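A quick write-up on the structure given underneath.
Removed from the display is one protein chain of the complex; every other protein chain stays in position.
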Amino acid sequence: MLLAAPSFGISQPAVRALLALIVITMVMTVAVAYATWYERKIIARIQQRLGPTRTGPFGLVQPIADMLKLLVKEDLRPADADPVAWELAVFGIFVPAFLAVVAVPFTADWLVSSLPLSLLYLLAVSGLSFIGFLMAGWGSNSKYALLGGMRAAAQLISYEIPLILAMIGVVMVTRSADVYSIILFQDRVPLIVWQPLGFLIFLTASIAELERQPFDIPTGESEVAGGVFIEFSGIRWSMFQLTSYVNMYVFSLLGAFVFLGGWEWPFGRDVGWGYQLLLTSAKMSLFIVFYLWARATFPRLRVDQLMSYAWKVLIPFALVQIFLNGLFIVYDPPYVDAFLLVSSGLGAAALVTLVYQSVRVKPRLPLQMFSNTVEARSVV
Amino acid sequence: MAEVIAQKAPPATTPEKQIEGAPVVVPEREKTGVEREAERLTPAPYEPGTALYRQVLPGIMQMPVDALLAFARESSLWPMTFGLACCAIEMIATYMPHHDLDRFGIVPWPSPRQSDVMIVSGTVTKKMAPAVKLLYEQMPNPKWVIAMGACATNGGPYTRYDRVLQGVDKIIPVDVYVPGCPPRPEALMDGFIALQHKIMEERSK
Amino acid sequence: MTLPDGQEEEAQGDAGAAPETPPPAEAAAPTPKPAAERPARPAKEAEPKEAPRIPPPAGSINEILAAAVPGVAMLAYMVPTLQGEAVAVEVGRDDLVPVMTAARDDKRLDLKYLRCLSGVDWQDEGLEVVYHLSSFTTRHQLTVKTRVTYDDPVVPSLASLFPAANWHERETRDMFGIVFDGHPNLVPLLLPDDMTDHFPLRKDNPLQEIEEWQGENLREGAGEGEE
Partner (left out) sequence: MVAEHEQGLDIVDMPINMGPQHPSTHGVFRMVLVISGEKVVDVTPHIGYMHRGGEKLMEAMDYRQGIGYADRTEYLAQFSAELGYCLAVEKLMGIEVPERAEYIRIILTELNRLSSHFMFMGAFGIDSGLFGTSFTYAFREREYIQDVFEEVSGDRLMYAYFRVGGLAWEVTDNFTQRVHEVLKKTQKGIKDLDDLLTKNEIFMARCQNIGAFTADRAIAYGLSGPLLRASGVNWDLRRDEPYSIYPRFTFQIPVGNYGDVYDRYLVRLEEMRQSVSIIEQALEKLPPEGPIVPEKMPRRLRTPPGEVYAKVESPRGEWGVYLVSKGGDKPYRLKMRSPSFCNLSALREMTVGQFLADAVMILGSMDIVLCDVDR
């Protein structure tokens, strides 16, 4: 587990990696269980009500109760469901989420394996999960599930591209695709300062990858009534929920490391791993609170609006970002970082105003008000 | 224009009741709509499954596991978003800030597969009864039913109209009856607490 | 077809039990108090059996309608509404459609808004369909009625004229059995699809009795659960 620290008396790195994996899965399961509690409390607070309070102090036992209940639920399978797709759907979604955790450096010396291309590995693995959605959608042989599955595939694929383009911008600036060295690069200034446009694109694309509220079309309750997971019950369904929260952790960690400087930025690396862990989790919770807040306050986009937003807005802006980075890196003007900051900031401002104005640009007549005393003739 | 594939209700096949030796004397006359509907309203069977640990663990070991699972089940009852009539408005009011059901760990889920409790809130008419029965059968097994309001209990103010089913327990077994027309949100919460006591008491079955 | 003014049945409120068509058994019919206790009522003049048919004043819209559709036997009278009085017109079954098209298209009437279409079951005087029309520009209100007998309850459908009538006619067919010929899809609306012979709102369809014990199929363990 501790690559550079004393190695628990076990020499072979493989056994240590295995030990680290077991510890991570245990920690991640507990962390995910309490993510459900955390989410219900925060969304309840936004909606002016108390979250679960009756089961244990402050409802802390609620996630355990939910998990136990789901464990013992009867596992129904629709008679005419496709058995192979049905069984493997869970693993199709579950495995990529936990694979991504392997390459994430929690603190300077707490990481399972240091891959030279860990950023590339993370993006590639997180792109795998849409196969699981398709299998779940097709396997459960219900029209809603099929519709949800198709929408999930379309959304995940088309939001993978802006995510990768934003990351390419980052890699161009830091000249390395290893998350560890990207963090080391940000010891003086976090990358969000140099790449605000890249940060915005990453943020929206990550919400879409997680299928959180503004983009939760595959599992939207009001249209597709639970979409892909409509036929799953009991422990199988809770696996899907588990992976959606693991993905949330992974993407908020990724955002914290790449854009906010991870455990490096204000205090540097020599501070003890306790502070580093605290710093990382603080930045991670910034992202998580944003995801939960988005879930409580944003209505859902329509499928065609979602697609046009990805292809017509996010990808062109990401390409502009990469072009600007390339320009400055090749010509290397004296104040490279100043230019980077200015150009990317302008790009971010252009993106925000475009989105803000896109709906308002069409002039719309206000309501006509007719007084009730005047015998106003009818308009028809 | 794509021809409309109207989803007709499945025509009820008239079962041939061949009692041995008795010649079929009466020619089978065309069943009227009322009789065909009566066949659709047969009560849903209730077959309680036995959990795996009950077959494996010896008697003495089952006690703590029963208690633990009963606590887990009672403190995370997930009802289905299924409102019928006026009682549905009071059910929604119970989820809202003034009387928050989320405190009991009760979160409404859209699909019957992920829910344990079915709150029948409103009048069950004979046209809706087959749908209610189908939803009940789709729910995974440790499931309970709360009949909310007078209409679900015995037809309520509409009990004398022949299109209304006099009580939902004619088609699905009901665990808790909540009186009132519509019952106050506090009454529904009291129904949930009664259900929790019932789960605790029935844990050894 | 003149209005069949069959002898009017005295349907006294609580005591009237006409022999052949029993009115619906009241749920909790208040037992009439013994005559002694009842306060001496002033000698009541005979209760008017039929609403007085006051012909509408001259110049009201039924003249315009009569002019628009010459040669149609129309019985017009005034009907109360919240704002005063309105004109009601009783028309035979077969010249219903010309009257309605005239009411809708005539510029002076312009009755484009079909508000309400209801069936009324006058037990032995047959089934009646009542149309309430009104107009936004000329602010007229008109009620058109037509009567059909029990044995051939067929009325021409107005679904082509007024799209609003589409669902109302399907509902009236479910409840009263009045068939609207020419209706695009006269499939049961409020009743299950295979129930085409049971008309709940007809007077001869009594309310069902309240069953005493309903818990026959309670779960066997359910009873003893409570303490």
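As written, the chain order gives the labels A, B and C, with residue 1 at the start of each chain.
Following the convention adopted for this analysis, contacts are C-beta pairs under 8 Å (C-beta built on N, C-alpha and C of every residue); 3 or more make two chains touch, one makes a residue touch a chain.
Keep in mind that this is a model prediction, so the values were computed, not measured.
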{"item": "Displayed chains contacted by the hidden chain, counting the whole assembly", "value": "A, B, C"}
{"item": "Touch criterion as defined above, residue of B:75, B:123, B:154 or B:196 at the omitted chain", "value": "B:123"}
{"item": "Of B:80, B:117, B:147 or B:178, the one touching the omitted chain in the full complex", "value": "B:80"}
{"item": "Of A:147, A:201 or A:288, the one touching the omitted chain in the full complex", "value": "A:147"}
{"item": "Per the touch definition above, residue among C:60, C:101 or C:118 touching the missing chain", "value": "C:118"}
{"item": "Touch residues of chain C, complete complex, unshown partner", "value": "11-14, 16, 24-27, 47-51, 79-83, 112-116, 118, 120-121, 130, 132, 136, 139, 143, 162-164, 166-167, 171, 174, 188-192, 200-201, 207"}
{"item": "Absent chain, residues of chain A that touch it", "value": "43, 46-49, 143-144, 147, 213-214, 216-217, 220-223, 225, 295-305, 355-356, 358-360, 362, 364-365, 367-373, 376-380"}
{"item": "Chain B residues touching the omitted chain (full complex)", "value": "1-2, 4-7, 80-86, 88-90, 92-93, 95-98, 110, 112, 122-123, 125, 127-128, 131, 135, 151, 157-158, 160-164, 181-182, 184"}
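By our rule, only the chains that are shown with their structure count from here on.
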{"item": "Centre-of-Cα separation between chain C and chain B, whole angstrom", "value": "38"}
{"item": "Interface hub residues of chain A, defined as touching at least two other chains", "value": "none"}
{"item": "For chain C, residues contacting two or more additional chains", "value": "none"}
{"item": "Chain B contact footprint on chain C (complex, rising order)", "value": "27, 191-198, 200, 205, 207-211, 214-215, 217-219, 221-222, 225"}
{"item": "Complex interface listing, chain B residues touching chain C", "value": "8-9, 11, 32-34, 36-37, 43, 46, 126-127, 154-155, 159-163, 166-167, 169-170, 173-175, 198, 201-202, 205"}
{"item": "Complex contacts: residues of chain A adjacent to chain B", "value": "40, 44, 47-55, 59, 61-62, 64-66, 68-69, 72-76, 221, 225-226, 229-234, 237"}
